[in-house]
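One structure, as C-alpha cells, below. Some questions next.
Heads up, one of the protein chains got dropped from this complex, but the rest are sitting where they should.
Going by the order they are written in, the chains are A, B and C; count residues from 1 in each one.
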Amino acid sequence: MSFTTNELMAYAVSRRLRSEDLVFIGVGTAGRAYTLAVGIPLVASRLAQLDHAPDLDIYLGNLLSPDLAKMPTQLTQDAITRWPGAHAPADIGNKVDALVRGDFTVSFESAAQVDRWGNLNITAIGAAEAPDVRLVGTLAQAEHLAFVERPIIVVDLSSRTFVEEVDVISSFGHASTQGSRRQLGYSTGGPALVVTDLCTFDFTGQGLMRLNSLHPGVTVDQVLDQMSFEPVIPDQVPQTPKPNEEQIKLIRNEIDEGQALLRH
Amino acid sequence: MSFTTNELMAYAVSRRLRSEDLVFIGVGTAGRAYTLAVGIPLVASRLAQLDHAPDLDIYLGNLLSPDLAKMPTQLTQDAITRWPGAHAPADIGNKVDALVRGDFTVSFESAAQVDRWGNLNITAIGAAEAPDVRLVGTLAQAEHLAFVERPIIVVDLSSRTFVEEVDVISSFGHASTQGSRRQLGYSTGGPALVVTDLCTFDFTGQGLMRLNSLHPGVTVDQVLDQMSFEPVIPDQVPQTPKPNEEQIKLIRNEIDEGQALLRH
Amino acid sequence: MRDKLTPLEQAVASIPSCSTVAVGGSLLRRQPMALVREILRQGTDRLSIMTWASSLAADLLAAGGVLRSWEGIYVGFWWYGLAPNFRRAVQWGEFTVQDRSESYMTARFRAAAMGLPYLPVAPIPGIHSIRHGVQEVTCPFTGQQLHAVPAAEPEVTILHAYRGDRYGNIAWPAHRDSDDLDLIMASGARRLIVSVEEIVPHEQIAAMPNLTYIPHTKVDMICQARFGAWPGSCDTRYDEDAEELKRWLAAGRDPQTFADYLGGLLAGGSHAQMIEELAGAQRLSSLEVSER
Partner (left out) sequence: MRDKLTPLEQAVASIPSCSTVAVGGSLLRRQPMALVREILRQGTDRLSIMTWASSLAADLLAAGGVLRSWEGIYVGFWWYGLAPNFRRAVQWGEFTVQDRSESYMTARFRAAAMGLPYLPVAPIPGIHSIRHGVQEVTCPFTGQQLHAVPAAEPEVTILHAYRGDRYGNIAWPAHRDSDDLDLIMASGARRLIVSVEEIVPHEQIAAMPNLTYIPHTKVDMICQARFGAWPGSCDTRYDEDAEELKRWLAAGRDPQTFADYLGGLLAGGSHAQMIEELAGAQRLSSLEVSER
C-alpha cells in the first residue's frame, strides 16, 4: 500500500515512542510548519498509542493527555479550550517546572536553522541584534534540549535550514564552538533524532549529525544536495522502515480522518 | 453603658485599625485562646469597618475578605469552606508570598510566652529539644513579626506569660541577647501593640515594652503583679479608651449576636 | 496513562521503614489517616516525617512510636488543644524535631517542585527555627543577604484527596478550603501515594481538566479510602468527628490508655472494614456535608 512522505515521517517518529513516554508537543504555526510541529507529532503519538505504546502520554500546550480520540478537526482557540484532557494547571509555570525536573522524555522541535551538532535557531537570521530576519524568540525549546531525554527534530531537508553553524544558538545541541555538552555542564539529553522529508539522522557519540536512514527512493547525493554541511555517513545506510497497511489505514481512517494534521 | 473586658479589648484594637489596612487573622485554638486569637480580632475588624474604616480588609486562614456580615456562628470546617469571600488561592504558598512581600499591614498574635522585647514563644517551654512542655511549633508568626507593619499581640496578662526572656524565640520581637532588630538585619516591623485583659502596652524606641494604657479600674501594681518583668512605665498612664454606647450595641447586636466570638 | 488503582494495604507496603515521608493535609483537614493507620498496622518503623500543619497524623504516628524525626510548622489539634501523644513524645525526647516557619517550609517543597536544589528565602534572623540547616546566600544582583533552604526530598509523599480516576488524576471541587500545601507537596514528590474519597470515571475528570490539581504523571498509586481522613475532616465531604476527637484527647492523657484506644482503632484489620462498622453504627452519616 502506498503512503505519503508525511505518513512515513509520522511512522518513523512513532517507532521511537514507548508506552512509558511523556511527550511534549508545542503549538506550532500555520501551513507546513503546523504539519511538522503539531501534525506529525500528534499522528505519531496516536499511532504509537494504537500500535505499540498504549500508555503513552502527551502534553500539548498546557493540557496533559488531551483525548486523541476526540481530536478537534480544526484547532481554533475554543476547540483547544474545550478539548477534554487529564490536567490543565493554573498557569504555565507548572509545565516549566515539569520540564526542568526532567518529567518529559520526548519533545518535538522545529527550527529555521539546524547545524551539524543539532543546535537550533528560532531567534534570528544574521546577528541577533538588528538581524536580517527576526524570528520568534526562544520559547521552551532551550529547556527541551537541556532537560528532555530524547528530543526529536522534525524539519524538511533544505540547505537553508541545515547550515554549518546556526546564526544564533536558541537551543543547545551536542556541541558548539564553546565546547561540548559535557564541557558546558549538561548532564544528559540533547537531540536524539532528526526526521526530514528525505531521510532521518541521529548523532554520533561525538555529537555529530549522522545519516540514519534514507526514505524509499532517496539517494545520499539527494540528501547532500539539500544540506550546507556534510553529515557523518555510515558505510551502510538502511532504508527508513515503511508503515504497513494497517498502520496506514489507522492514520487515514482513524487518526487524521479530516486530514487536518497531515494536510500540508 | 457597661461593657465587658473582651469588648474593651476589641475596641482598643479596633481604634488602631485603618481603612487602608490588610489584616491577617489566624485560626486559633479553643476556648479563651479562640477568643484572643480569632474572636477579638474579628470583632475589632468588623467594628472598625462599621465605625471608621469601611474599606478595611481581612485575610482569614486562606480566604481574603470573608464577608463579616455573614459570619458563621460556629466555625466548623464546612462553615469555613462555605464562607463567602473575595479570593481563596490554590494553595497557601500564595498567602506566604503576600506575607513576605509585605502586603499585610496588621496581624494578630497569641503566645504562651512574651518577653520585654516582644519576642514570642509558641514552640516549647524549657529547652526546645526534650522540653518541659511542647507547644505547637512556629506557623507563620515568625513571618508576621518580620514582615507585617503593625503586629498586635492579644494575650491575657499573667506572670507565666509575660516572662523576662522567652524560653524559645519562635518569633523575633524588638531585640534579644543576640542584638537589636536592626543589628540582626530587620528593616521594619516588630510588634506594635500588646492588648491584655488589664492594660495595653506599646514599645519604646529601644524596643522595650511600655505600659500604654490601663483598663478602667486597674492599677499599675495590679499589672506588675501579673508580670515577671517590669515594663517601662511612663509618669502618666492614660486610661484605655472606653467604647461608646453605639459601639457596644454594634458588637452585641450586629457583630457578635450569637456570642460565638467573645464568649470565653 | 496507566492504571494505578492500588489496594491501600499494598500501597502502604511499598513504604520502607526508615524512609522520609511527607504527609499532607492541614490542621484537621485532609490528613491521610487511612494511610497512617495502615502504616501502624503494618509496623512500618523509624519514619522521618515532614508536614505542613499536622494534627491527627503526626499524633498517631508519635503514639505508635514509629517516628525518628518530624519537620514542620505545627502539630496540634486546632480548636481542640495540643496534640497529646506528639507532645509527650517530644517531651520525652523520643524523636528529633525540626521546627520551620511557613515561608521556609514552603520554600523547601517549592524547590523540589521547581527541580532546584535550594531556594532563597527572605531571612528571619534570630529565631529558633532557622538553626536547622539554613545557609546564608547573597543576591548576585542586589548584594542582599538572604537565607537558603535545601529542597525537600522525601522518599514518599502521602496525601488524602477528594476524587480521582484510576489513572491517578486527582481533582478538587471548584469550591473548597485551600489552606494547605498539598498541591506543592505533590508537585515535588518523588513517589506519591494518594488516597481519595471516590474513584470516578476518567471522563468526569477529562471534562474539567482545570480542576485536576495532581496529574497522573506525578502519582504512583491511587487508593480508594472513603472517609479516609476520619476522624478529621475532608472539606466538601464531611466535617471532623468532634466526639471521636474528644475520645482521642481523653485517651491521650495517659500513654497506656491511648495504646488501648489505638488498638481499638486498628482492630477491624483494614480501613474498609473499620469504615463499614462505623457506617453501620450510623456514626459517619451525621458528619457528611454536601458539595456546593
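Heads up, the rule we're going with is that a residue touches a chain if its C-beta (ideal position, glycine included) is under 8 Å from a C-beta of that chain, and two chains touch if they have at least 3 such contacts.
Note that this is a predicted model, so its numbers are computed, not measured.
Remark: the absent chain touches shown chains A, B, C in the intact complex.
Screening C:Leu40, C:Leu67, C:Val90 or C:Ala148 for touch with the missing chain picks out C:Ala148. Note on the undisplayed chain: of the listed residues A:Asn6, A:Asn62 or A:Thr196, the one touching it is A:Asn62. From the options B:Ala30, B:Ala86 or B:Ile233, the residue with contact to the unseen chain in the full assembly is B:Ala86.
Summary of contacts with the chain left out: across C:Ala122, C:Ala242, C:Ala259 or C:Ala272, the touching residue is C:Ala122. Counting over the whole complex, subunit C has residues 115-122, 133, 135-137, 139-142, 144, 146, 148, 150, 174-176, 178, 208-211 touching the chain that is not drawn.
Although one chain is not displayed, its contacts with subunit B can still be listed: residues 22, 55, 57, 63-65, 67, 84-90, 94, 97-98, 100-103. Not every partner is drawn; the one left out touches subunit A at residues 27, 29-30, 34, 61-63, 75-78, 80-82, 88-93, 96, 99-100, 123-124, 128-143, 146-147, 168-172, 176, 178-179, 184-186.
Please note the rule applied: only the chains that are shown with their structure count from here on.
Taken as a graph of touching chains, this assembly is arranged as a line, each chain contacting the next along an open chain of partners. Each chain gets a centre from the mean of its Cα atoms; the one farthest from the centre of subunit B is A. Centre-to-centre separation between subunit A and subunit B, using Cα means, comes to 58 Å. Rounded to a whole number, the gap between the C-alpha centres of subunit B and subunit C is 29 angstrom. Centre to centre, using the average C-alpha position, subunit A and subunit C are separated by 40 Å. Within subunit A, contacts with two or more other chains are made by residues 90. Counting only residues that touch two or more partner chains, subunit C has 213.
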